[in-house]
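Let me begin by handing over the structure; questions about it come next.
For this depiction, one protein chain was excluded, whereas all remaining protein chains were kept in their positions.
Letters are used for the chains, namely A, B, C and D, taken in the order the chains are written, and counting of residues starts over at 1 for each.
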Amino acid sequence: MSNILLSIKDIEVFYGPSQALFGVSLEVKEGEVVALMGRNGMGKTTTIRTLCKMSKPTKGDIHFDGTLVNKMPSHKVAKLGVGLVPEGRRCFANLTVEENLVAAQRDGEWTLEKVYQLFPRLEERKDQLANTLSGGEQQMLAIGRALTTNPKLLVLDEATEGLAPVIREEIWRAVKALKAQGQSILIVDKSLSELLPIADHCVILERGETVWTGTPDALTDDLADRYLGV
Amino acid sequence: MTNQPILQIQNLNKSFGALTATDDVTLDLKRGEIHALIGPNGAGKSTLIKQICGQLSSDSGKVIFNGRDLAGMDMAERAKAGLGRTFQVSSLVMEFSALRNVMLAVQSKLGTSYRFFKNVRGDKSLTEPAMAALKRVNLEERADVMTAELSHGERRQLEIAMALALDPKAFLLDEPMAGMGPEGSKKLIGFLDDLRHEAPILLIEHDMDAVFSLADRISVLVYGRVIATGSVDDIRNNPAVREAYLGSAA
Amino acid sequence: MLNLSRETYLNIFISLGLLVFPFIATAMDEPFYITLATRVAILSLAAVGLNLALGTGGLVSFGHAAFFGIGGYAMGILASHAQTYTPIFTWPFVIEGTNQMLIIWLVAIVMSGIAALFIGLLSLRTSGVYFIMITLAFAQMIYYFMISWPTYGGEDGLSIYVRNQFPGVNTLDPASFFYICLVLMFAGLGLSAMIKNSRFGAALQAARQNEERLAATGIRPFNIKLTAFVISGMITGLAGALMADLNRFISPSMLSWHMSGEIMVLVILGGVGRLYGPVVGALIYIIFEFIFGGMTDYWQFYLGLILLGVVLFARGGAIGLLAGKARHD
Amino acid sequence: MSTTLLFEQLLNGLQYGVTLFLMAAGLTLVFGVMGLINLAHGSLYMIGAFACAAVAAATGSFWLGLVASIVAAGFAGVLIEMLVIRRLYDRDHLDQVLATFALILILSEGCRMVFGSFPLYLDTPDFLSGPVTLFGGFQYSAYRLAIILVGGLVALGLYLLITKTRLGIRIRAGEADREMIAALGVNIGTLYTIVFAIGAALAGFAGAMMGAIQSVQVGMGEPVLILAFVVIVIGGIGSIKGALIGSILVGVVDTLGRVTLPGFFNLFMDTAAANSVGAALSSMSIYVLMAIILIFKPEGLVSNNA
Partner (left out) sequence: EGAKIGMITTLSGGGAGLGVDVRDGFMLAIEQAGRDDVEVVIEDDARKPDLAVQIADKMIQSEKVDILTGIIWSNLAMAVIPSAVAQGKIYVSPNAGPSALAGKGCNANYFNVAWQNDNLHEAMGAYANVAEYTNTFILAPNYPAGQDALNGFKREYRGQLAGEVFTKLGATDYAAEIAQIRDSGADSVFFFLPGGMGIAFMKQYAASGVDLPVMGPAFSFDQGILGAVGDAALGVRNSSQWSKDIDNETNNAFVTSFQEKYERLPSLYASQGFDAANLILSALDKADVKDTEAFSAALKEADFKSTRGDFKFGNNNHPIQDIYVREVVKEGDVLTNKILGLALTDHQDAYAEDCPLQ
């Protein structure tokens, strides 16, 4: 039985006066891939932001790797081993590709070379400023950047958004490879056909609450229709 | 007459330093059709859209829209001339409610932005058409929510509503499906399917389900060049396209 | 029952307070308080002008002293010629000075409008901090120009010994002049409130937040911003003419960057983009200067502490503190 | 104008430019990286000068004073950053303007409370206090020459720091997206404190060096501040290279304007009028320069980082 890497219990989060999360819970075990699902605006990104301490929970607990991280600042959580690929990429616009990759680099198996192997396109463009990259290139960069921090848990928020099918396949291949190496991953993605086969667990949110947790096989068409609209 | 393309792009070029983003691109958009533009990331699709709507100036080439050469017109003029676009990354007025964002498009369409005295709130000539546009993208319930508080997917919908409210003669949509959940994508496909009869659509999209079910024609851009234009089947079966772009999605 | 926000109550309270103020001051036998109140009204008007550009349009102009000063010099130049009975120029046609406020105001508004048009045309090509600095640059040019132009006193400025005239009003009476300024201040406030809620105002606010989007909807941001900048400059210019009349003295320091900074501080202190922000800012500033300036040499030290307190603990300026966050539609 | 005069004026312009650079470098970093408009930067210049003067007076050593200026201004920078500036990063520029304007008042008046209203004494160290003979008997103030050299070294060091080190990369990353670099595990708070302290120390250092040839008094930082802003805008915000180019441009244009314009107007005006018109117009010249540059290059001369 592997250890629990991340456990989120009943968190509530506000954006100013308006509440976005009303009780989200989820767990990620070591080496597991967990899919976080739900319709638009249900709180997936907010959950991830809270895990990375870009938003603060007003209630509930977040444990990462055995440590309570509720009160920790963002950078400390990251150092514990959370690697974020955020929604909307957010590459450092005024840095070159390579500078983006080394900016937050930490020692570990993911070196610059390995990232370039995974995404040769980035190597081609390594001296180009990030804000001039195409959308897809930026997405690769965001993933590569998270990998160079050598995280225990890789968090992907819509990492395949806007990518060409071939690249998307590449990224899914990369995710699979990462999984095979035992990388724990928390992932949000809209293309269920690619997501479900690699997920060990699914967590579904609705209106800021965890409404269903289970294995992909247990996600019946009925449930999918009810919570995801497919 | 009716089959005269509404938008003609002729030999358009754009380079960034040594990089050629669009390379002698020629294509057109006919009335009533959805013309999908696909291609690998970085192929120059968004660049092309930006050139068409005047956000980027072209190195050479021509854009003819509705019989008019757009040379020398800036973004606002081209929008007024009837080019309605959405941005690949949502670009909205964040401190306005969804409704007021759309009202802005309505007032632009009415050409009344230099009125200084009448209060816009409760001005039916603005709110009604704006509400109608929001309704069409299923965002009417969120009309009074500030844009900054909308989720990513909702912002994508709002982008489309704003384009709709302009009542344009052609749509340029840069990845409208991106960020929409599976359900949202499904609905949007149905919606665009009808929309093409109001105004033709130049559609950039990486969602092949959407492209294959919607497109009348597809052009494939690779390294800034159009390597193929044709029907869905032509493109699906084109080995070059499969290799450069589609992979197993074909 | 009217559903008025706290901010509205606050605004009404301030307006009434200003309206009856001369009676209070007279009752207290402190005519100088009326002069102070007049200064509040004039600075408010100047800041109302800036607030339109800065608060509503996001055009952070660090050069509004240019318009303030041009308004001031419009008064100074016209009145000094009237004072000495010499025409301003005689060729190609004769233009005489005047001591009629109405004409002076008109000239001040037109001249500052022309300056704003010119400065705006060139400055609005830039944005952000570059805009801040290029507006500063133009204001500094005008500042140094006035310094180097000996005809109207150069660096030393120009004194006008009697206040200009307004039909039917004894402008030398402090209360009468105060009411003139107050009415103009209210007019400025009314105008800027209407503009903000109008279609133009909507476009202007959009231009502040997202120009690209505005252009993509077919409205040219440049023209919107330029129009706002010109209106803003004209309002501040009018205030400059009034200030010159209040002090009966003008000098290039009306054009200096300190002045620009001061107008800006008033706006921010009161609350950027809030209708009465400029008024509250001016009130606080003047009251503080008056009370503490008399008490200690180091009053600016305490002013600094207060300003710092306002920024750190009162988001949205003093109005934000008194009336809560701005209401968005 | 004779060539030696021209040469001397060029050196003067260069020295002036280098001093401006020391101010502008910190400003452009703080501004470019943290997105913070720091009007109180001039006060740090003043603090450096006062610290140097006070310590030099107490110990008799200019060098100790110089060290004190860097320490005092850097320390003041850390304090200011932690107490005030930190709360302003996510505010808009206007709040920053007001807060740092308030800081100017507090620091200037505070300084006046401590040191009084009279200028303080600060002398250059003996071996730099006279002129040096360069070539062909041409004399120039040794101290000013030293400023040019030191400023040049600082510029080089800063450039390398920002472009070549991981610290520099992170600083620039923070400039683009503060929240994101934190989410990747970089302690952005400390990073900003460091940047602010570096900027402050440079300003203090500049203040001390200039204090020794001008005078040390309350408010001495303000005129320099405005010029430093002009410089970083001309150069392109956030760019160390731009700040250097901008500084030297401003230094040289200002100096040459001051000497040539009055002479020019003297050709068709009497001396007094030519002098006053020329002097005023030469003060105008750098603003004209800035306006022209911004009209043609709205993002400054060096528009992206490096």
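By our rule, contacts are C-beta pairs under 8 Å (C-beta built on N, C-alpha and C of every residue); 3 or more make two chains touch, one makes a residue touch a chain.
Keep in mind that this is a model prediction, so the values were computed, not measured.
For the chain that does not appear, the touching partners among the shown chains are C, D.
Contact with the chain that does not appear here is found for just one residue of D:Thr100, D:Gln217 or D:Ser285, D:Gln217. One of C:Thr35, C:Thr171 or C:Gln209 touches the chain omitted from the figure, and that residue is C:Thr35. Take subunit D: the residues that touch the chain left off the picture are 1-2, 4-5, 8-9, 12, 15-16, 112, 117-121, 123-124, 129-131, 139-144, 210, 212-215, 217-220, 223, 255, 258-259, 262, 271-272, 275-276, 279-280, 283. Hidden from this view is one chain, which touches subunit C at 30-33, 35-36, 39, 153, 155-157, 159, 161, 247-249, 251, 253-254, 258, 290, 293-294, 297, 300.
To be clear about the criterion, only the chains that are shown with their structure count from here on.
Looking at A-D and C-D, the interface holding more C-beta pairs in contact is that of C-D.
Separating the CA-averaged centres of subunit A and subunit D is a span of 44 Å. Rounded to whole angstrom units, the spacing between the C-alpha centres of subunit C and subunit D is 31. Across the assembly, chains come into contact as A-B, A-D, B-C, C-D. Against subunit A, in their complex, subunit B makes its touches with residues 16, 38-43, 46, 88-89, 149-154, 175, 178-186, 206, 208, 244-249.
Chain contact summary for the complex, subunit C toward subunit D: residues 54, 60, 122-123, 125-127, 129-130, 132-134, 136-138, 140-141, 144-145, 147-148, 150, 154, 257, 261, 264-265, 267-269, 272, 298, 300-301, 303-308, 310-312, 315. Across the complex, subunit C meets subunit B through its residues 194-195, 197-203, 205-206, 209-210, 212-221, 224, 227, 328-329.
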